[in-house]
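In this view, the complex is presented without one of its protein chains, the others remaining in place.
Chains: A and B, in written order; residue numbering restarts at 1 for each.
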Amino acid sequence: MMQVNTLIDQVIFAWQQLQQKSPLVQCITNKVASNYSANVLLACGASPAMIDNPYEAESFTRITNALNINLGTPSSEQMQAMKISAATAHQKNIPWVLDPVGYSPILKWRSDMVDTLLTFLPSVIRGNASEILTLAGESIPSKGVDSTLDSKDVYPKATALLKYSPCIAISGASDFILSQETDQVIEIKGGSALQPKITATGCALGALIAAYCAVAPIHIATIAAHVHFAIAGKLAYESAPTLGQFNVAFIDELFTLNAEKIKQHIDIQIH
Amino acid sequence: MMQVNTLIDQVIFAWQQLQQKSPLVQCITNKVASNYSANVLLACGASPAMIDNPYEAESFTRITNALNINLGTPSSEQMQAMKISAATAHQKNIPWVLDPVGYSPILKWRSDMVDTLLTFLPSVIRGNASEILTLAGESIPSKGVDSTLDSKDVYPKATALLKYSPCIAISGASDFILSQETDQVIEIKGGSALQPKITATGCALGALIAAYCAVAPIHIATIAAHVHFAIAGKLAYESAPTLGQFNVAFIDELFTLNAEKIKQHIDIQIH
Partner (left out) sequence: MMQVNTLIDQVIFAWQQLQQKSPLVQCITNKVASNYSANVLLACGASPAMIDNPYEAESFTRITNALNINLGTPSSEQMQAMKISAATAHQKNIPWVLDPVGYSPILKWRSDMVDTLLTFLPSVIRGNASEILTLAGESIPSKGVDSTLDSKDVYPKATALLKYSPCIAISGASDFILSQETDQVIEIKGGSALQPKITATGCALGALIAAYCAVAPIHIATIAAHVHFAIAGKLAYESAPTLGQFNVAFIDELFTLNAEKIKQHIDIQIH
């Protein structure tokens, strides 16, 4: 059984490792998220590289410390790169995060690719409640790429996905993290209602999970990335409650997180 | 004959509908604009989805509430998606906005595609003075994708475009909006001289017009989107007159617009 106190120490240690090692994170991500994800990774201490063509995918993934694959706005060349990079990561034991943006019967092209990518056993699958539930085989109404469901209603059904990946993360007002290692479900609170009003925050979180996976065990890494976001979102909102200012303050807070702030503001519950 | 007072009430009602319905807006847009357009849509109350591949274009456009097509930096796959999505929107009576960025003899590939897209009768054509005038069949010198002309000199010639679309919008220091329904031309003042110093503001305006078209009659929707931008630009400049700060304040003002601010700051003239 995990204890909250142990968990906090592990999150702090993961954050320290991220600062010290500054891992190289390859992101094959969507047009909307590419600049933002790179800036979030830099702010948090990692080193981004957005190499997303099939001709360099294998050789580059072999030297990367972690990989993030996001299906937001794929091109055919990106799709080929995803398959090659996921296969390479799987073969070389490089941690990789799958973000199945828009997974649904309506978006068949990407959903078929997600099904293929699952065979390369992602280290973490992260998504919003709608995507995770659909991926877990439930049939639900979807609204574009944003979720219409509550993550706390979804997590019991997400266990079905643990056959593809050791760790499942569902983001929402609260985030829920499931793991093959334990029956416990971790709930992370914090953040701000303004976060979903900034595009690509979920995508950038996927990239940050990958970064943490390069320096910590997968389950801890996933929790640490969500805590990093939740605290930064909460503190940013306290100092800047309007949307434009919030986005600036959010980057400030991602950048200035430290052990003291983690201890003081972490809000984790074990179910 | 439209009256300014009636128009103001309709703009306020359209804004309220946008907040309440948060319509799903598909954007097939350029690399420069994708993140910014999504953030502008979110700030204004809509729900963006940047699905731009030909394999999912038809099934996605069928469920979207509005569509924005922008020719800024097309790839071949985006071009195919544009044609499919425009055809689908036309067939399903889904409102769609055409932004013929760079329309000119020098940029033939996109200009030919714009000509094809016109056959699917866009709900609104919006552009700067150079693009609209060239599209209306005039021959003018162009400077890249930015206009060298004044919108007030152009609007009388833009009536030629009303055979393709019920509503034509020309952005500039003042914006001018033409409609099939009336001989009146609406002029909208406001904004800030800093707005054209931020890339993709025109592109994001096109996305916002689409969002309003999902919740209001096309002519009112187009006016409302321009008013939303004009007031936000004016108020942002008052609180933040330097370029970087202005961009942050602009998002703040797009987000915090309300009926009171519309009443107080709207600056419309009917010609």
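Note that in this section a contact is a pair of C-beta atoms (placed from the backbone, for glycine too) under 8 Å apart; a residue touches a chain by one contact, two chains touch by 3 or more.
Quick caveat: nothing in here was measured; it's all calculated off a predicted structure.
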- Message: Among B:173, B:243 or B:270, exactly one should touch the missing chain; which is it?
- Response: B:243
- Query: Of the listed residues A:53, A:159 or A:184, which contacts the missing chain in the full complex?
  - Reply: A:53
- Query: Looking at B:36, B:55 or B:164, which makes contact with the chain not pictured?
  - Reply: B:36
- Message: Looking at the full complex, which residue from B:184, B:199 or B:256 touches the chain that isn't shown here?
- Response: B:199
- Spell out the interface residues on subunit A facing the chain that's missing from view. 24, 26, 31, 34-35, 38-39, 42-43, 47-53, 55-56, 59-60, 63-64, 75, 77, 247-252, 254-256
- Task: Please give every residue of subunit B in contact with the chain that is not shown.
- Result: 30-33, 35-36, 72-76, 102, 106-110, 143-146, 196-200, 242-245, 247-248
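Rule of thumb we're sticking to: only the chains that are shown with their structure count from here on.
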- Note on the structure: So, in whole Å, the Cα centroid of subunit A is separated from that of subunit B by 33
